[in-house]
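Of the protein chains in this complex, all but one are displayed in their positions.
As written, the chain order gives the labels A, B and C, with residue 1 at the start of each chain.
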Amino acid sequence: MNLFFFLMSILYGLLKFLHINFIPYTWDGYPVGLWIAYLIISAVEVILVFAIAMIVVVILVYVFRKYMADLQNRIGPNRLGPWGTFQLIADVFKLLQKQDIVPANADRLAFKIAPYIVFTPVILGFILIPFGNVSILNLMVTNFQYTVLFLVAVMIVSPLGEIIGGLSSHNKFALYGALRSAAQDIGYEVPMMISIISIVILAGSYSANAIVYAQRNLPFIIPEILGFIVFFLAMIAKQSIPPFDLPESGSELVSGFSTEYSGMRYGIFYMANFGFMALASFVVATLYLGGWEGPFSVIPGLVWLIIKAAVFMIIFLLSWIALGRTRVDQFLNMGWKYLLPLSILNLIISTGLAFYVGGWF
Amino acid sequence: MTQSDKAPGPIAGIGGIIKGVWTIFTQGFKPKVTKQVPEEKLEYPERATGRVFLNMDACIGCTLCEQICPNGTIKMVTFAFSKKEEFDKKYPNKRQIFPSVDVSTCTHCNLCEEICPTGAITLEAEIDEIHFRRENTRYSPPMLAKKESELWGNDKK
Amino acid sequence: MIPVESESTSKEGTKIVYVSKENLFAYMKERKDEGYDILLMVTGIDYKDHLEVVYHLLSTANGNRLIVKTKTDGEVDSMVPLWAGANWHERETWDLVGIKFKGHPNLKRILLAEGWVGHPLRKDYPLDKKQYVNLKENGEDYVSYDPREGY
Partner (left out) sequence: MEDKVIEVNFGPQHPSTHGVLRIKVKLDGEIIMDAYPVIGYLHRNAEKLSEMGAYPKALIYIDRLDYVASLNNELGYVLSAEKLMDAQVPERAQWIRMMLVELNRIASHLVWLGTHGLDMGMLTPYFYCWRERERILRIFDEITGSRLLYNYFAIGGVYSDITPKAIDMIKEFLADFGSKLEEIQAIFAKNYIYVKRTRDVGKLSLEDALSYGVTGPLLRASGKKWDLRKNQPYLYYDQVNFDIPVRQEGDVYARFQVRIEEMRQSIKIAQQVLSKIPEGEYYNKKFSKPMLVRLKGTGDSYVPTESPKGEYGVYLIGDGSTIPYRVRIRSPSFANLSALPIMLKGYKIADLTATVSSLDPVFGEVDR
């Protein structure tokens, strides 16, 4: 009998989390069941988000390679699968087969966990993006009041992984990569957060949903154009792609913080890079282009979001393919002397906007 | 001299960034220039200096090619014909020495073709001289007269 | 005016000047002041019975060229105080021909590994003896005749 109640409580919990409340009885008296149901739901969601993130990464890597080849008058991957679509899968298998090399003098534990520290925020970031209208279908994994704050907190973690990886691998180039990563991180993080704060002021909420809802009339890119520029440059720096790929800087520091990494550990860095590109495009689309909001209600919000994010992905890719690298002092100059004042100016403007015409947003 | 004489300032420079990105962006619509080599064959010009070919009917065994060869790829070897063959063909090579070539060390420098007084040695557009066994790389004079496909068929051993 | 031993012209018409070993530095200093601002190269030649050092000078002001030769038994004055570019050329001449340059700041081998036996551009250099190069722990090169010890 107890077992029956126990199982039923789990079922009840599952249905409750899916917003299906047809069971007339209240099973709240069985908290264990609810708890287990919550665990199951969380596990499923985590796996789903992980899968979605990986699929996005795979698609993005393929698009990157093909598009880069396109711009360089080449054909690009074309051997494996139709139009070379399975190339990345083959690459992953190749990397998995490789010997796992840890340098003799490296700090082994730090060296081994560094790729995961870089990669985890990508997955964590994806749970915070509202992929559609919450009131219709809950496509947002974690919907709580301080989404944007948490998002910022999550994204700060990944440079830590780069620093740990660089410092632990006992290599001078990796050390320089780590130091540059640290310098770059504090260079763009402050203006980025200030520009996020101005969005929060304008929307009146930390919740990503509320921010999207606030953009139903006018995307924030128009009143917050300065903030957008700051945030966009910060996002490029965050992904460490050219022109701000200082921690890696292939032609100067061999491969920067990831010099000593090989095999799948390097593969994780590589995928984290693309994962961040996808995440950054979704974040920018959500914060500045109105997320899933779109003019025609026939088209679901998810499609709008993906279209908006794809535009940014192409821009990021173009920047990667077409631009050279800045020097580290030039980047820091830009961050502290131009981006920071710009973002503060933007904060002042958006405070004024919120004060006078705040209700309209 | 030209307008690119001075380095641009920030405004022109940011315009330059956008122009550069746009230039690269437009390249995406241009045709590809690479070729898929196993499927699409590359064209070789007539003069392409590929493998050494030897016309044994013309070779007089003067050893000039051995003398000029910069890295000892060409070595003269005696190659005796059976009596009847010799009778039939009237080889001009009385000493019966012919060049043999190690295709793995040949640098395709074309000097042997240039120096050959009778035009017996030529370098022709034949580049598939890849071998899996080192002993196969030294070509004897009759082998030098044949094409790769005649020598090895379609697969290399 | 520093005296020259003899003069001639090379095949392409450049003036060649033979200077004694003792007068070389003074002579070159005079030429430098005259306007020969580029030292193109330093060549060492092994004539079996003696060595010869050849300097090619160029004046970019009027395009004059001058070849200065000096006979030596293995040591001449360094030209680094006059032309900084002589540094590498003299190192190379020491490396390959084995002519020492007095007063050179850093007369080490440049193309071959430190510790190489013999000077390859000498006519009596044994070509059949192979030497193998490897790295020591501290990053310096060393040379050995044993093929198992290097590359």
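Here is the rule we use: contacts are C-beta pairs under 8 Å (C-beta built on N, C-alpha and C of every residue); 3 or more make two chains touch, one makes a residue touch a chain.
Bear in mind the structure is a predicted one, so any value in this text is a computation, not a measurement.
Chemist: I'd like to know which visible chains would be in contact with the absent chain if the whole complex were considered.
Modeler: A, B, C
Chemist: Can you say which of B:M76, B:I115 or B:M143 touches the chain missing from this structure?
Modeler: Considering the complete complex, B:I115 is the one touching the chain left out.
Chemist: Please give every residue of chain B in contact with the chain that is not shown.
Modeler: Residues touching the hidden chain, for chain B, are 1-2, 4-5, 7-8, 10, 12-17, 19-20, 23-24, 27, 33, 44-45, 47-49, 62, 64, 67-68, 70-71, 107-111, 114-117, 123.
Chemist: Which residue numbers on chain A touch the omitted chain?
Modeler: Here the touching residues of chain A are 68, 71-74, 172-173, 176, 242-243, 245, 249-254, 321-330.
Chemist: Residues of chain C in contact with the chain that isn't shown?
Modeler: On the side of chain C, residues 10-12, 14, 16, 37-41, 43, 45, 54, 56, 58, 60, 63, 65, 67, 83-85, 87-89, 92, 96, 109-113, 120-121, 125, 139 touch the unshown chain.
FYI, only the chains that are shown with their structure count from here on.
Chemist: Sort the chain contact graph into one of these: line, ring, star, complete or other.
Modeler: Graph shape, chains as nodes and touching pairs as edges: none of the named types, so other.
Chemist: Compare the CA centroid of chain B with every other chain's and tell me the farthest one.
Modeler: A
Chemist: Suppose each chain is reduced to the average of its Cα coordinates; what separation in Å results between chain A and chain C?
Modeler: 61
Chemist: Quick check: how many Å separate the C-alpha centres of chain B and chain C?
Modeler: Whole-Å distance between the two chain centres: 39.
Chemist: By residue number and range, which residues of chain B touch two or more other chains?
Modeler: Residues of chain B never touch two or more of the other chains.
Chemist: Flag every residue of chain B that touches chain A in the complex, lowest number first.
Modeler: Residues of chain B touching chain A: 17, 20-21, 24-25, 27-28, 30-34, 36.
Chemist: Hey, which residues of chain A end up touching chain B in the complex?
Modeler: Within the complex, chain A contacts chain B at residues 67, 70-75, 78, 318-319, 321-323.
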